[in-house]
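Only a single protein chain was left out; the remaining protein chains are all shown in position.
Chain nomenclature is as follows: A, B and C, assigned in order of appearance, with residue numbering initiated at 1 for each chain independently.
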Amino acid sequence: MKLKIALFGIAKEIVGSSSLDLDTPDEQSVAGLMNQLRSQYPALNELTSFAVAVNSEYAADDYRLHQRDEVALIPPVSGG
Amino acid sequence: MKLKIALFGIAKEIVGSSSLDLDTPDEQSVAGLMNQLRSQYPALNELTSFAVAVNSEYAADDYRLHQRDEVALIPPVSGG
Amino acid sequence: MHIHLTDQPIDVAAVLASVQDDGAGAVNTFIGTVRNQSTGRRVVRLDYEAYDAMAIRQMEHVAAQAQEKWPMLRQVAVTHRKGRLDIGDVAVVVAVSTPHRADSFAACQYIIDTIKQVVPIWKKEEYEDGSVWVAAHP
Partner (left out) sequence: MHIHLTDQPIDVAAVLASVQDDGAGAVNTFIGTVRNQSTGRRVVRLDYEAYDAMAIRQMEHVAAQAQEKWPMLRQVAVTHRKGRLDIGDVAVVVAVSTPHRADSFAACQYIIDTIKQVVPIWKKEEYEDGSVWVAAHP
């Protein structure tokens, strides 16, 4: 399936765009997506951490993604 | 010596006045003054506590009072 | 430090403005207001009496103690009201600014906790059927 992933902060700079269209297996897990992103953009490995959000909530590693999910890559937050 | 003692809050109500002129020995200690007040106004013994202030500072029990000291009776505070 | 005792309504925004500091990233503020009840009784208003000179002196001491305990404290402001207060009125405002936030919480809490122990201000709660000097009796 094709996933559209929203990017913010330093993740946007690493990828060079505010969103990314990614080919990924159907029902890909969040952990699987993260591995795919890490290998495609090695600079992500240098971050303190990063997370994946689905539909405005933090997603667990074993969550299975669907094409209609709103997916975002969340680099270390620093609000406040 | 004659001491003028300022009274506040419930102490003012117990004595019935906002200040009190008291005859007390020269160089009376703060502890001695408190005993004198307790026996003259037994309702002071029912308070949670009370303190004596001299010149806007809390005075220690062994402080020796002088006629020119600004003396106040401080019942339990409840500001804030 | 900015220490005030007033019989007029407290301008909270002015107190906050007085602790603004470009070197401070954190401002913590405590505002004490008059509640509509106390120990289960309905409060209709409060009367605050102060020993003015000593109250100001003691508030200055508390602010100075906080400055010693938290040397990174940038600004401290305390304004206490006296006189007659109605429900919802602001009785006291404490505001502190520090570079980092944990210190702002700790210093502000220390200041208000200590003020309540040492500053000669007395609060009389007025109910529909009587009044009580708060904390006077065990």
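For the reader, a short list of remarks on this structure follows.
Convention: contacts are C-beta pairs under 8 Å (C-beta built on N, C-alpha and C of every residue); 3 or more make two chains touch, one makes a residue touch a chain.
If you're wondering where the values come from, they're calculated on a predicted model, not measured in any experiment.
Note that the absent chain touches A, C when the full complex is taken as a whole.
One of C:Met1, C:Ala53, C:Met72 or C:Ile87 touches the chain omitted from the figure, and that residue is C:Ile87. Contact with the omitted chain, checked across C:Met1, C:Ile31 or C:Ala53, is made by C:Ile31. Take chain C: the residues that touch the chain left off the picture are 12-13, 16, 20, 22-37, 87-88, 99, 101-102, 104-105, 108-109, 112.
Where chain A meets the omitted chain, the residues involved are 6, 8-10, 13, 46-48, 53, 56-58, 72, 74-80.
The working rule: only the chains that are shown with their structure count from here on.
Spacing of chain B relative to chain C, judged by their CA centroids, is 25 angstrom.
Centre-to-centre spacing of chain A and chain C amounts to 48 Å, using the average Cα coordinate of each chain.
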